[in-house]
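Before we start, here is the structure in question, set down as structure tokens.
Every protein chain of the complex appears in place save one, which is left out.
When the chains are written out, they are named A and B in that same order, and each has its own residue count from 1.
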Amino acid sequence: MTLQVENLTLYYQTLRGDARALEDATFKMADGEIMGVAGESGCGKTTLGHGIVLLKPPMKFVRGRVVLDGEELPIWDMERMREYRFRKISIIPQYAMNALNPIRKIGTMIGEVVRSRGIDYGAILPELKRRLDLVGLSHDVLKMYPIELSGGMKQRVVLVLSTLLNPSVLIADEITSALDVSTQKAVMEMLVEFRDRGFVKSIMVITHDISILYQVADSIMVMYAGQLSEKGPTEVIIHRPRHPYTKMLIGSLPKVGVRYAETRLSGIPGSPPVLLDPPPGCRFQDRCPVAFEKCRDVPPFLEIEPGHFVACWREY
Amino acid sequence: MGLKARSEFLYFAWRNKKLRVGLAIILFFALMAIFGPFLAKYPPNEYVEVAAFPPSREHWFGTTIFGQDVFSQFVHGLRATFIVGLIGGTIGTLLGILIGFTAGYRGGMVDEILNMITNIVLIIPTLAVLIIIAAYLTVRGILTESIFIGLTAWPWAARAIRAQTFSLRVREYVDMARISGMKSWRIIFGEIAPNMMSYLLLVYILQFGGAVLNAAALDFIGLGPTDTVSLGLMMNYALLWAALPLKIWWWFVPPGAAIMAIVGALYVTNVGLDEVFNPKLREL
Partner (left out) sequence: MMRLDRVSKIYRVGAFGARKLPAVCDVSFDVRGGEVVSLIGESGSGKSTIGKMILRLISITSGKIWFNDMDISTLKGNALKEYYRRVQGVFQDPFGSYNPIFKADRIFQIVRREFYPHIPQADWDEKVERTLTSVGLNPQQVLNKFPHQLSGGQLQRFLIARALLLDIEFLVADEIISMLDASTRIDVLNLLADLKARGLSILFITHDLSLGYYISERAVILYCGRIMEMGRTESVFSNPIHPYTQLLMDSVPRLDQKWAKTVRSVEDGDKAHLAGCVYYPRCSKGTPECTKAIPPLVEVAPDHWVACHRW
């Protein structure tokens, strides 16, 4: 088991009280697993990714444990996490590619990051160049400024940098959402290749686009309003989902080959609850067509078949 | 502004120490400028007492070398200072708004021409021009001085507003207003300007402070109003009549300290407001 998360609960401090962004998340990621995390805005997927690696105010640690390769991570302590970050567990935050310092050359920037972790840039340079070759970038990018690179090229640079020290886990947050479809495919395939080559053991791919996960992920975890709804092997989640939310979400996606005139798709009526004061129990209950009294209690995230977890009272 | 946004603004405004201190100082001097002249027992330029009398119960701030009451000069001068700040600052801000909005919203040729004019006025040594103009006018009042100061102080305000307008002009709600067939001036003052209110307020505060300083400088070198008193003029006379070597400190310390305090407080207020308006600078 590369990564184990137990009862992880994270809130955001706001002026009007705590926003309960992530509630009792419990799941595991196996060695070599590419796990997709899907959900709509505000579902807690970004909070989950950031909370494991980059927990800082206004985000607040409430409870829970994160175990990486058998060792508990002190995720509530930004300072102590420095030891693990980048070496053992890496994150590519959303918009990372736009956060590159515009006045630093790519090579200089990588050198600074590496040296700040006490590693000799010269010693790691051959490996860096080998990996740039792998993602189809010429070595000249090291001498270029971020502005000279396209979005796809920057994202590949960030990918190479964040996995340079062969971390156990990479968390990739919406790394392709700003890219065009053709580039999207290339970056995602590189992610898979990095896993296959052992540059990184397991990858958590956070995205709102479930059809991308279908292409590359081994398993998919669906979140809704801060709660885990369902987790299972990719084929199971896409073709045999059990949670009403997963079913409706997948049913609302237009596919090439589906025409309005022939098949009229429908969305999910209503909107997610406000996280400052969410209703008790299952947070999907207000929009759920099969909700009943029991849904006022929080449903357990139960394994209904090997590797397939569902949080829904209708499964009992 | 929404009710929630407004109360949030007040919440952060009250928590901001810089803002509280700055506003308190300005308020103190403003009240003194408004009510001080009623408290003063003597007309500011009348010779009422023995020369160079130190502060006493009768003359709170002492008297000048001519025997004028320094307190009355001070409160009248304070009034003049605020008038210059208000008029000069308003003119500078209005011109800046007019030119900045036009250049920023219209863009293209209009922008390039206005930008050229702005840059020319910006690099002209303002003080030198003011000296020349002031030297030609034999009778000068607070009003003319304020107008001159306002007429030369607008360029950087125009530049700042132009830059802001540029960034707001491409917002989608401005496009929305355009495809509603709204006229340009309506878009500028109905859609863009309301979103820059905090920014315009900051511009005004800085223009106000700048006008006060400029006026003090002009007065100090003897090119101020000829028919009244001002804080700068007081210092000018103090210098001319050797208050410094004669150690008549009560003559020049009050006006100097007041100018410093007012301008300083304006800048501190400005920084405080900036922190309140800019969520990134807020401390939760």
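Definition applied: contacts are C-beta pairs under 8 Å (C-beta built on N, C-alpha and C of every residue); 3 or more make two chains touch, one makes a residue touch a chain.
Here the structure is a predicted model, which means the values were calculated and not measured.
**Q** Can you say which of A:L3, A:M248 or A:C295 touches the chain missing from this structure?
**A** A:M248
**Q** Considering the whole complex, which of A:L15, A:A99, A:V258 or A:L302 touches the chain not shown?
**A** A:V258
**Q** Residue by residue, what part of chain A touches the chain that was omitted?
**A** For chain A, the residues touching the absent chain are 40-41, 136, 138, 148-153, 180-186, 189, 208-212, 214-215, 238, 248-250, 252-260, 264-268, 271.
**Q** Just the residue numbers, please: which parts of chain B touch the chain that's not shown?
**A** 1-2, 5, 171-173, 175-182, 191, 194-195
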